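Here it is: the structure, laid out below.
Of the protein chains in this complex, one is absent; all others appear in place.
All chains are identified by letter, namely A and B, in their written order; residue positions are counted from 1 within each chain.
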Amino acid sequence: MGYLIIEQMLNGLQYGLMLFLLAAGLTLVFGIMDLINLAHGSLYMIGAFLAATFFQMLGSFFPALLLAIVATAFIGFILERLLYRKLQTMSHLSQVLATFALILIANESIKIIFGAQPLMISMPSGLSRAIEIVPDELYYPAYRLLIIGVGFAVAIGLYLLVNKTRTGMWMRAGASNREMAAVMGVRIKPLFTLVFVLGAALCALAGALLGPLLAVTIGMGESILIPAFQVIVIGGIGSMRGALIGSLLVGMIDTVGKLLLVLGLGFITDPTNAGTLGSTLASLSISVLMVAVLYFRPQGLFPARG
Amino acid sequence: MHKKHLLAASLAAILAAGTVQAADSIKVGMMTTLSGPAAGLGVDIRDGFNLAVKHLGGNFGDLTTEIIISDDAQNPETARQIAERFTLRDRVDVATGVVFSNIMLAVGPSFFESETFYISANAGPSEYAGAECNPYFFNVAWQNDNMHEAMGKHVASEGFKKVALLAPNYPAGIDALNGFKRFYQGDVAVELYSRLGQLDYATEIAQIRQTRPDALYIFLPGGMGINFIKQYASSGMMNRTPLFAPGFSGDEDFVNAIGADMVGLFNTSHWYREMDNDLNQRFVTDFQGDYGRLPTLYASQGYDAAMLIDAAVRAVDGNIEDKDAFREALRSVDAPTVRGSYTFGNNHYPIQNYYLREVVREDDGTVRNRFVTEVMTDHQDAYAKDCNM
Partner (left out) sequence: MMNRFGPSHVKNTPLNTGLPNPWSAILVAVLLVTFPLAMSYMGEDFYIGMGSRILIMALAATALNLALGYGGMISLGHAAFLGIGGYTVAILAKAGLVSALLVFPLAILMASFAAFLIGLISLRTKGVYFIMITLAFAEVFYYLAISLPNFGGDDGLPLRTRSSVPGIRLDNALTFYFFVLLLSGLAIVLMYRLVSSRFGRAVVAIRENEKRMAAIGYPVYRIQLMAFTLSGGLAGLAGALLANLNMSVTPHMLDWHQSGILIVMVILGGSGYFWGGLTGAALFLILEEVIADHTEHWNLFLGAMLLFIVLAAPNGVMSLRDRVLGLFNRSGSNADSKGSSEQEVNK
């Protein structure tokens, strides 16, 4: 039982870190550009489809991953120049509408270009096995360990970028008070471009990394969009620290919380009921957490705005 | 019997000729899922259907076909709108194409009230197989429980004694596992219910590993199945605990999306690609030629739906206005099929064989879903007895 919970914590960590890759870009775009981007998940989908396509052309995982990141970042650059820069000056309502439109366009275009069938991307063959951490008790897939590693590396990299560099200082200034930052001489437009392109690249990284574990299919972005939103609202919009802690919290609740719910309910009711009830409650618990956080701290756990 | 029926039908046609003008074209409403995550399934049904129409020279019997294709977007409300358009405005003679049972249940009443024949090329809800069976509903695929029942029987007969079960937490998931348990009476190691549309199955995989079952059966339609199988393989479980699934989780779309990780998956179906009959050979070859991919069982069902309509139209000599005769023809005609043969039960669901297939790596390195053995012969669903047709 103890090992099961440890394994679930690893799973929670892995899921949380993947969410962080998406939430980090989203929270910066939200916080610095004050832009609500429903189409963030579409960039993740585009990243995964590009990675799968490059993988099928090259037959090798890591080059495909790198190419997908570069290509998605470029698409992000184009989008920012053509659309988001303009949206950024418009109302939240216009942003909701325009990015909702982008989701529809992205899904339909992917179907036209790549076909309706899901695509394949395989993990590097050396990683497609489970590592025995405690003999006969605790196994963990090597590939998921890689994801945890990459997730931590990105988290540290972003921490250094945001907290230790001049660009990071601009970002924090922008998230805290955009107008004031502009007045104080931060060149806000290139900063927007940079933030958006960075967000797109992180989306592609997440999409390509998860490609071997998840179905690369139309609409995959929407399934991860709502958890990512919940993360940044819990963590506090614009806050990198909030995004990380929110991600891990959501990841843990989704895995460990669900396991404990199902096991706990198993004492009260029969296993079938415990299974169905437990998974219903677990899927509600994150929304409930979000509501509770907003009730007590309407700006999230780590508000970025001073 | 086929001939006798033809004779009877032509006699009826002659008698009716004075009153009913036989049509010279037949309007088919094809409503299927062409957008969203499950678009691939609807596309396959549509392409299979279109290929059959092409093979038939664009005609059903002597009637030229007019096919109206609509996308239900996997949304019951949109589907209901389309059903009304088909029945009230376009006044189609026959409708087909729905992939999902919840969509079928939403549109069924529209077709039944307007007395429009519906030939299901996939959705096989238990409601329409049992007490709510309808004279206007036919299913050329399978009743939803059938593949689970077949696998339940196979797993039991292979001597597995402690099986873990996994399905999404919604009524169809619970039904599927009940179907499996109808023929598998051994111990259930653990019965897990995941969230509908769940992405990560690490929790479930860990629980399965903990309980050490000797086999695992999953019902995870669409992308959920792809997610699970990828993750199951990557956690090294495929060799420890063999994985069993319904046929649609082992089909070509899955093989293309998952690849070599799928090797070792067992699945049950009413059809397999290398089936040795002329029609099937032609279907598979031409499907690959026309669409550049291997057909899935969805495509085979679309193809068979068109073949059934064609055979029934021939049987009534094109007089589809006589609904009783047309129904009788649909029910009893010996329609050509890529699956060899099937007959309809009293509830208009097929009575047919089910086969075990296994995903294997071929000598040339490609991954394919291959026939292993026959599991059930002339199997009928469990609900037919509740249907008083």
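Miscellaneous remarks
One rule holds in what follows: a residue touches a chain if its C-beta (ideal position, glycine included) is under 8 Å from a C-beta of that chain, and two chains touch if they have at least 3 such contacts.
Everything numeric here is computed off the predicted structure, so don't read it as measured data.
Screening A:I105, A:V134 or A:M184 for touch with the missing chain picks out A:I105. One of B:D62, B:E84, B:E321 or B:E358 touches the chain omitted from the figure, and that residue is B:E84.
What chain A contributes to its contact with the hidden chain is residues 30, 34, 36, 83, 86-87, 89-94, 96-98, 100-105, 107-109, 112, 179, 226, 229-230, 233, 237, 276, 279-280, 283-284, 287-288, 290-291, 294-295, 298-300. For chain B, the residues in touch with the chain missing from this view are 34-35, 69-71, 75-77, 80-81, 84-85, 88-89, 101-102, 105-106, 109, 125, 169-172, 174, 195-196.
Methods note: only the chains that are shown with their structure count from here on.
For this pair, chain A with chain B, the centres built from the Cα atoms lie 36 Å apart. Interface residues of chain A, counted against chain B in their complex, comprise 4, 7-8, 11, 14-15, 107-108, 111, 115-120, 122-123, 127-130, 139-141, 143-144, 212-220, 223-224, 254-255, 258-259, 271-272, 275-276, 278-280, 282-283. On the chain B side of its complex with chain A, the touching residues are 34-37, 39-40, 42-43, 169, 174, 190-195, 197, 199-200, 202-203, 206-207, 209-210, 222-224, 226-227, 230-231, 233-237, 253, 256-261, 293.
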